[in-house]
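Apart from one protein chain that is not included, each protein chain of the complex appears where it belongs.
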Amino acid sequence: MFNNLLILSAAGMLVTGYLMVGQKALFTAIRLYGAQSWLLGVIAVAIALGDDRPHLFVTATLTVVLKGLLIPWFLMRVVDRIGIRREIEPFLNVPASLLICLGLTVVGYRVSTGFPEGAQGVTHHVIGVGLSMLLIGLFLMVTRKKAVTQILALLTVENAVFLIALGITSGMPLVVELGISFDVLLAVLVLGILVRRIVDRFESMDVSRLSQLKG
Amino acid sequence: MIEHALAPIGLAALQAAAMLALAPLLRGLIKKMKAALQMRQGPPLLQVYYDLAKLLRKEAVRSATSSWLYIAGPRMYFATAVVATTLVPVWIAAAPLEAAGGVLAFVGILALGRFFLATAALDTGSPFGGMGASREMTIAALAEPALMLGLFTAALSAGSLNLGALVRGLLDRGVAFHPSDVLALAGLFIVVIAETGRVPVDNPATHLELTMIHEAMVLEYAGADLALVEWASALKELLYLTLLADLFAPIGIATSASPVLLLQSALIWAAKMFVLALAVTLVESTNAKLRLFRVPDLMAVSLGLGFLALAIRFL
Partner (left out) sequence: MTLLLLTLLVPLITAAAGAVGGPRQIKEALLISGLVITFALCLATAGAFLAGGPIEQFDAALRVDGLSALMLVLNGFAGLLSGIYGVGYLRRNEAGGRVTPRMRREFHALVPAYLFALLLVCVSNNLGILWIAVELTTLASVFLVAFHNAETSLEAAWKFLMLGSLGLGFALLGTVLLFAAAQGRLGEGMAALNWTSFMAAAPGMHPFTLRLGVVFALIGYGTKAGLAPMHTWKPDAYREAPSSAGALMAVGMLNGAVYCLLRIHLISSAAVGPEFSSGLLLALGLLSVLVAVPFILIQWNLKRLLAYSSIEHVGIMAIGFGIGGEAGTFGALLHMTYHTFAKPIAFFSAGTLAQLHSSSNFETMGAGTIGRAPVSSVLLLLATVIITGSPPFGIFFSEMIILRAGFSSPHVLATAVLLAALVVLFCGFAYQVGRLVLGPPPGDGVKFTPETLDLCLVTAIVAAIIAVTVGFYMPNPLLDLIRAATLVTGGHS
């Protein structure tokens, strides 16, 4: 039963990743990220119940509150305050991006088969999804132009790392997870401030315009 | 393994009639839900029935310059929809005419209906018709592969391309999820949105030249012709949602012809339709309609998800 929940949520996370690739509207992309984080929380709860690791409940709550609610709210506020067009124009068009992400997912899955204990069965899927999302997040960072989308791609990578951590370990020490979560939050805040400054300066969120420094 | 002991044709007619009767109700339900989300009362649940009845009473105006295609279009559309209904298991884990065709036949028959409607739209020589037909065909060209990929993925996990056998296979397998199921579901959901002509692919309520797709094709029809088209569209909607429920949540379908099980199965089916209608409503209400040349992007996502679902099966 928990296995199924795990697989459902992990696959759901992968779906949100793909939808983000095909997404043009900033608000929806932020919502997709929020949904992704919620699913991550669900996975944490499922593992907490299924493997009897109570401290993962705290992790789940942290994930949902910080990444599922706070960070999307903050990013939406940033986008709102800036009031720029909500369109994203990527370097690579959508079908080509999707093809590449397909390839990256296959790679991620192949690599995940090398892991030990529980490599077959649930953990294999969770890690496969995690690695795929890592690669997809990386790809998104490279091909997207708008600052907020790059932040979302970075956050997707962080989510992927968390997912792999959940799937492959019996959970890291709680204090460390707390620290890491707050670090991520801080990083997002800092990024938000930077975006504000960039927009004040450049009157656009298009970071591909940030190309004066070369050589 | 259930075999229908009675004449399959009779059962087919029964299933088709029941679905036809229920299809407008689904449409009405979605309209009501949308209205509720928009904080208005909305039309009464049975409004679509009243509309159909009104249309059937009215005179069917036909252009003098059109040919037999113009008359055949709506009727073929309606007929193919009805035939497709008999290929899909609804309340019992077998389709009445499942021996006659499976997944490919299903997709093909619906495509045939769409073909006739599109050519009929061209037949009138009106620019709207041509425009709507070409747009509809573009989207269909992208949606159909995605549909087939999703169906193939489900077929792989159940071991058969025959829809009845597919459902029986899924029921046998029990509740054991695989990530490819979720991906296929996501892909198929997008296809369903596209095929039923709903936001974000197409706005079913618009008649603006720049934004119509399906509506443009049927702009010329009136009276009984229009009633047939509308009814068939509603039936297709119900059919697609039933298909989604069959493939991804087949629990509760009756495995034998006992009346108790059938009643239970019918009630569970109604609940599934309600949930899916809610999902469609939410998607419609939270998304803006895509510009026409962005629709291929969305279909590409659906196609990608379908491919991925298939690929992950093997990894």
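The first chain written gets the first letter, and so on, giving A and B; residue counts start at 1 in each chain.
Going forward, contacts are C-beta pairs under 8 Å (C-beta built on N, C-alpha and C of every residue); 3 or more make two chains touch, one makes a residue touch a chain.
This is a predicted model, so every value here is computed, not measured.
Q: From the touch rule at the top of the page, work out which displayed chains the omitted chain touches.
A: Result for the missing chain's touching partners among shown chains: A.
Q: Just one of A:A25, A:V58 or A:I180 touches the chain that is missing; which is it?
A: A:I180
Q: From the list A:L5, A:L92 or A:A165, which touches the chain that is not on show?
A: Missing-chain contact among the listed residues: A:A165.
Q: In the full complex, which bits of chain A touch the chain not displayed? Write them out.
A: 111, 114-116, 134, 138, 141, 147, 150, 154, 157-158, 161, 164-165, 168-170, 172-173, 175-176, 179-180, 183, 186-187, 190-191, 194, 197-198, 201-202, 207, 210-213, 215
Throughout what follows, only the chains that are shown with their structure count from here on.
Q: Inside the complex, what are the residues of chain B that reach chain A?
A: Residues of chain B touching chain A: 175-183, 186, 287-288, 294, 296-298, 300-301, 303-305, 307-308, 311-312, 315.
Q: Residue numbers of chain A touching chain B in their complex, please.
A: Residues 3-4, 7-8, 10-12, 14-15, 18-19, 21-22, 24-25, 28, 93-95, 98-99, 101-102, 105-106, 109-110, 113, 125, 128-129 of chain A touch chain B in their complex.
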